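All protein chains but one are shown in place.
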Amino acid sequence: MSGHSSYTPKTGIEKWIDARMPLPRLAYDSFVAFPVPRNLNYAYTFGGILAIMLVIQILTGVVLAMHYAANTGLAFESVEKIMRDVNSGWLLRYMHANGASFFFVAVYIHIYRGLYYGSYKAPRELLWILGVLIFFLMMATAFMGYVLPWGQMSFWGATVITGFFTAFPVIGESIQQFLLGGFAVDNPTLNRFFSLHYLLPFMLVGVVILHVWALHVTGQTNPTGIEVKHKTDTVAFTPYATIKDAFAMVVFLAVFAYFVFYMPNFLGHPDNYIVADPLKTPAHIVPEWYFLPFYAILRGITFNIGPIDSKLGGVIAMFGSIAVLFVLPWLDTSKVRSAAYRPWYKLFFWLFVIDTIFLGWLGSRPAEGTYVTMAQIATLYYFCFFLIIMPVLGLIETPKRLPNSITEAVLEKNKGGAHAQPAGAAAAPETKG
Amino acid sequence: MKTILKGFAALGLGMALVTGALGAEEGGHSAAEPTHFPIKKPAYQEWSFAGPFGHYDKAQLQRGLKIYKEVCSACHSMKRVAFRDLEELGYSEDQVKAFAAEYEVEDGPNGDGEMFTRAAKPSDYFPSPFPNVEAAAAANNGAAPPDFSLLAKARAVERGFPNFIFDVFTMYQEQGPDYIHALLTGYNEQPPEGMEIPEGTHYNPYFIAGKSLAMAQPIDDGVVSFDDGSPETLEQYSHDVAAFMMWAAEPKLEDRKKTGFRVMMFMLVFAGLLYLTKRKVWSNVDH
């Protein structure tokens, strides 16, 4: 895709480095000359937004670790000290706590975008799988990070989530004790969670590099889903994509800042301002909002399935809801990539979006009465979407007529509009401006 | 992008319909045996620290401190607040020193290995009325009075749909003080017919975790005197102590909102500049 390099070192120093370790060449080819489809919309800017969020989380995390004490007797107080006494400590901590939420906001939009435009389809299966791996690592990191302030929700969240493993027959109990380093969540748990919470983001960076590498091999998809065929289909990454990404990033960060400065506790839970008490469970244990859909799936399985009891069934369904994403590229049988040309898929996709948000809301409700039934219906649709609708719809749906190329699609869209230009003017966009 | 927006609009409509149906289903609990708490939601109050330009009213905080000192501190600790922090309430260094010196704190061990008590210094934290949680519980019918340092952030009545979405735009973050005010002023209400109140507890429809709580009405009209002419009423006390507790829980609030305004202004300008630049860059390309 990227073809041969167009980097030409100019000065002596650049030539010297290029002959020894062509890092500037790599950067130039990846982030300057790299051709991106000209028709990308703002849904495609979330990759860059995720990158900046990861950087913010790592930077704020590293400095918070300078003040944090991973000990059950000190953790809560050290966080309060950060909030009260450390210079700019309140800002760093609120950035880190809300940053986790906004990281997930961005990753969910990024995933929905991938589902809508069929970004997981050949030849981008590995790119997609690496992305799911990143999502999984993010969830593990966020979960362990939430335990660190050692509030009531930290403690009981950790107790409930590690309790999943007791669902597995025979070995379950031992697995839980192995994870906790004891019989209950306690100092050994807090210590190892802190260690892993510090480690995992750097592993995440590693997978992100692979994700970006895979992206640069296949090139980006685009809203039409048609592969790039000609040079006129693309523009250079810099300045076109960079400036668009930068604009989207700042808008996203403005919303983030609004929460950090004006509603820093909106996304958190008040009970986490109460120090952990192993003898007293809060009335409703609710995970952070970004786990709620999965939590609803877990609680939706209230019945035994053959030899599998409801507890194990819930755990399997919850892990299954993420595991299914790994095989998604082989579940979709459609020849057409983008939902823009698949009227039925588009409908089911939006139903899926509503379904996941609905699951999230159900996850925040107590598991009783009609909420359980609704969670079961929503869970059913979640799995049907991947396991039935995707394979079947691809075979029976009649897609709309596809344009021949990206350029054609763009010109068609702009026909009669103020931006209409003769084809010749658009033929070599990267030589202009 | 347009299709995405349209999709979100449809989605919002769908959500509204579903939850509307659900809302109709809730309710219909018996008044004598409620299952969801609090029984009554707290009323919205006016707070000087609400909104984007919120700031603490120092006179109010000073009154709140007086109430805490004279009434609440008999049972409730506030162990994460140091005397030095009181300078933020508008007191001078010397006033803080004098205030701290009225308290005794334990220090030591001294050269003989003994713990000893001494007058508190500004660097000390508010001493707790009980040596530990167990002692606090034992002295209070088994219910330890919660620490005050974070209480205003640790109590929030659930907002529910769609209020929690409106809150994002109205910046409503004062659930804690609203709750404290409601609880303190909610003792005079009578339980509905047929409701049984366990012995040693007190009915309060605003209590977040049940129909009654172990704390009796802690304060009433005229208990604390003010020298700034503010009314010495329960209503006023409840406001002042709730504001004080909000300060104790979130002392950096003013700083945060001030910084926030500058950051938001900058972000808007920067985003505007980036948008114009982006338009210029893309002006020669159909996309």
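By written order: A and B. Residues from 1 in each chain.
Throughout what follows, a contact is a pair of C-beta atoms (placed from the backbone, for glycine too) under 8 Å apart; a residue touches a chain by one contact, two chains touch by 3 or more.
Following the convention adopted for this analysis, contacts and distances are computed from a predicted model.
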Per UniProt record, name of the chain withheld from view ["Sulfate transport system permease protein CysT", "Alpha-D-ribose 1-methylphosphonate 5-phosphate C-P lyase", "Ubiquinol-cytochrome c reductase iron-sulfur subunit" or "NADH-quinone oxidoreductase subunit L"] = "Ubiquinol-cytochrome c reductase iron-sulfur subunit"
In the intact complex, which of the depicted chains does the undisplayed chain touch?
-> A, B
Among B:40, B:69 or B:84, which one is in touch with the chain left out?
-> B:84
Among A:50, A:91, A:241 or A:276, which one is in touch with the chain left out?
-> A:91
Candidates B:53, B:166 or B:266 - the one touching the absent chain = B:266
Quickly run down the residues of chain B that touch the omitted chain.
-> 82, 84, 111, 121-123, 266, 269-270, 273-274, 276-277, 280
Touch residues of chain A, complete complex, unshown partner = 59-60, 63, 66-67, 81, 84-89, 91-92, 246
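Please note the rule applied: only the chains that are shown with their structure count from here on.
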Cα centre of chain A to Cα centre of chain B, whole Å, reads 33
Give every residue of chain B touching chain A within the complex, in rising order.
-> 1, 3-4, 7, 10-11, 14-15, 18-19, 22, 25, 52, 80, 85, 146, 149-150, 153-156, 161, 167-168, 171, 173, 175-176, 209, 249, 251-252, 255-257, 259-261, 263-264, 267-268, 270-271, 274-275, 277-278, 280-287
Within the complex, chain B is touched by chain A residues 38-43, 77, 80, 83-84, 90-91, 94, 116, 235, 239-240, 243-244, 246-247, 250-251, 253-254, 257-258, 260-266, 270-271, 273-274, 283, 340, 346, 350, 353-354, 357-358, 361, 370, 410-411, 414, 419-421, 425-426, 429, 432-433
